[in-house]
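Of the protein chains in this complex, one is absent; all others appear in place.
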Amino acid sequence: QSKEDVFDAYVAHGGRVEASHWMPDAYRKTLIRQVSQHAHSEIVGMLPEANWLISAPSLERKQILIAKVQDEAGHGLYLYSVAETLGAKRKDLTDALIDGRAKYSSVFNYPSLTWADVGTIGWLVDGAAILNQVTLCETSYGPYARAMIRICREESFHQRQGFEALYRMFAEGTDAQRSMIQDSINRWWAPSLMMFGPPDTDSNNSAQSMKWGIKIKTNDTLRQEFVNTIAKQSRIIGVTIPDPSLKWCPVSGNYVFTQPDWEEFYEVIGGRGMCNQDRLENIRRARDDNEWVMDAAEKYEAQQGNYAAGDPNHA
Amino acid sequence: QSKEDVFDAYVAHGGRVEASHWMPDAYRKTLIRQVSQHAHSEIVGMLPEANWLISAPSLERKQILIAKVQDEAGHGLYLYSVAETLGAKRKDLTDALIDGRAKYSSVFNYPSLTWADVGTIGWLVDGAAILNQVTLCETSYGPYARAMIRICREESFHQRQGFEALYRMFAEGTDAQRSMIQDSINRWWAPSLMMFGPPDTDSNNSAQSMKWGIKIKTNDTLRQEFVNTIAKQSRIIGVTIPDPSLKWCPVSGNYVFTQPDWEEFYEVIGGRGMCNQDRLENIRRARDDNEWVMDAAEKYEAQQGNYAAGDPNHA
Amino acid sequence: MLEDKKNQLPKSAAFTLTLADSCFIQTQRLCQWCGQAPSLEEEMAISNIALDTLSYARYLYQETINRVELPETPDTLVFKRDARQYRNFRFIELPQYSFADLVLRNLIFSSFLQNMFQRNKIADEKFYSFSEKAIVEIQYHVDHAHNWIRRLSVGTAIAKQRIQSALDIVWPHTRELSLFSEEFDVTDHLQSQTRCSWHHRATDLLREVGLALPSLPDRYRCGYDGYHTEHLGRLISETQSVYREFPGGIW
Partner (left out) sequence: MLEDKKNQLPKSAAFTLTLADSCFIQTQRLCQWCGQAPSLEEEMAISNIALDTLSYARYLYQETINRVELPETPDTLVFKRDARQYRNFRFIELPQYSFADLVLRNLIFSSFLQNMFQRNKIADEKFYSFSEKAIVEIQYHVDHAHNWIRRLSVGTAIAKQRIQSALDIVWPHTRELSLFSEEFDVTDHLQSQTRCSWHHRATDLLREVGLALPSLPDRYRCGYDGYHTEHLGRLISETQSVYREFPGGIW
């Protein structure tokens, strides 16, 4: 019995892998890729929301939004540290992101064009993220699973806040606000469906990842759960899901729905979406403009003799 | 009879001095200082107006404002070239401005805080400038006098536009617009009075400058003309000049008015006004951010073999 | 109000509205250079171009209104529509972080616009005298861009690198211009004069000065269909701030 076989059997029986354990290279690499993509998504995901921090139309909404974006920075930080337990370096991961070598959730390459988008991102985008993340609380790699538990708790909170913001505006607001919300749902529906990845028939890596317990449910399964949940919630808010074919099928117990435009998905994933350039430009600019700051911090810590390798923030 | 005496007599009899003529060093220095201050004022004076280009509330007003600011850049350019006929270098003059060694009109160290300020600057600030400049059309240095003739024509146009903008808003606009205008006049009145410089009793250099025909009327004479004109025009618009003591004196044929706070004037001239830092920071930033552009232009011209000394724009 | 989808507008009005909005947004981006240009000569050149594009915007808004016979004015189209209703090309709304951005946007937009007016001059009698004048003016904008792109690409290594980076960002967006030409059937009118099409002239220049042209995307969501970036909203809210603060104001 090879080490690999022992490992596979351990994982198959629900065993938790820890950083100190031996693990197959492919497992490590797959995890680093998945965890860092997840971390990048948190970081890039801050940007469409940050766009509305200054003009949030009430003090309470401003507070909620600052706290939410802060949580996302926290999730990013937490997830990068999970990747670090696997031997990755945060700087390398960030460089790969900026150079366009790393991926992140396609949904953040769509722009947030109105205030309603803040609510919609909470409701639909965080809603989709949670479905995926909840399953990952059971994932085989211990540090990742524990991160997911904490992150899910906060994400659920964000989703409820998004739902509540839309509900309130739609129920008590003006016609102009209702139009703004419907327009927002129209734009974010398809990108949200795409968040679960391509149809199972086109999804690579899935089989091995599921075997390793890095992935728990298939893309299509999760997507269907999402549609079922959102279709019901949309009626509570009062908005229309922009899919004329959407209807309840009592036989399957699911909502039937139209697939999003997968060609567009591959364009966005390939770096040619509406905001890909903008997002990376933003992160590159933040890194370059502040290089002198991080440099000074590093030199200072070195002078103080308490400099550990790596990021000055860790010192 | 010394060269100086001949020169003084020539000027005293209304003779025009040209760039090729001999002139006393002090005359040359005084002129360079005055002309470059005037040029700097045009350049810095663009900034409070540029602040409203993006949010000008009608397309026509936007067009008028772009054209006005463009005229000011043109005046600056023209005046720098007058200073160049006297042997000054534009780059040195600009460096002196950025380093805080050179002066410019104190009035541009006040902020333009509302759209009404665009009208008020045209009416009061350009109005004050013209009174000074009209006399300079007769100044002894030929290139300066000729520049002034052209500049005055454009400035009068700007002043009429400012007056017309305020008049129209005040007559046909809303109460909120009228409040905005009155607030604007309240803020710009004293700074406009200061534009003519300190009271004659405190004004240095004046006697020599008048003898040389570089200066034609005294500060107080011009200021009184300004008050007389504006007091009348203010009644046409319907605004109140913020000076409770302002009243017509039939004996002197002048309006009696309160002197502005001269201590404040000296603070502003000394670099400690509300916007001094901001204005110079803006100009410094424009220079530094575009250094690579001017550098490339210069190198390109040199490679093409058609590079003359100095500014690549001249090549 | 023109708040409806572009495809509810007659095609000829959708055509002029996209050009009008693009000219207007270009004016706004150029205005942001005021007091920030590399030299006084450039201050004047940039505001010259801005005055021209503003005048085209005013003319084209009026044309749009005439074609749909709505009780609008150019001002209400600018100040009362929200960002979602603007129809400008998307690359026009992107911030101009450096002078390299400015000259490249200017190159692309001006030479494209010149072609559009050439087409209109042929296709539409009403446009004739406007187009004739504008085509001549725009040649100055194109020359200005050409001169600077040459200087920056050849002048220094750092300038070349900056203009290449700026090109990498803006060039893929030119896909929108060919889609627009197809959709509005402009290509035919220019086929006889292909060699002077904006695209040929621009690529000739860019190659000649040694810049690498990035590839174009296959699919592109168009600004003229209402797909904008987050930058447009901020620009429009600044554009309308005074207007909105004084309801019923007379300017």
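General observations
Per-chain numbering from 1; labels A, B and C assigned in written order.
Quick note on the criterion: a residue touches a chain if its C-beta (ideal position, glycine included) is under 8 Å from a C-beta of that chain, and two chains touch if they have at least 3 such contacts.
Small disclaimer: the values here were computed from a predicted structure and weren't measured.
By the touch rule given at the top, the unshown chain touches A, B, C in the complete complex. Residue-wise, the contact with the chain that is not shown comes from A:Ala73, picked out of A:Ala73, A:Met210, A:Ile236 or A:Val256. Only one residue in the set A:Gln208, A:Thr258 or A:Asn290 touches the chain that does not appear here, and it is A:Asn290. Across the interface with the omitted chain, chain B contributes residues 48, 51, 55, 111-114, 183, 263-264, 267, 272, 274-275, 277-278, 281.
Within chain C, the residues in touch with the undisplayed chain are 82, 234, 237-238, 241, 244-245.
As for the chain not pictured, it touches chain A at residues 43, 46-47, 50, 52-63, 66-67, 69-70, 73-74, 76-77, 80, 115, 165, 168-169, 172-174, 176-177, 180, 282-283, 285-286, 289-290, 292-301, 303, 311, 313.
The criterion applied here is as follows: only the chains that are shown with their structure count from here on.
Viewed as a network of touching protein chains, the structure reduces to a simple linear path.
Here the CA centre of chain A is 35 Å from the CA centre of chain C. Multi-chain contact residues of chain A (touching two or more other chains) are absent.
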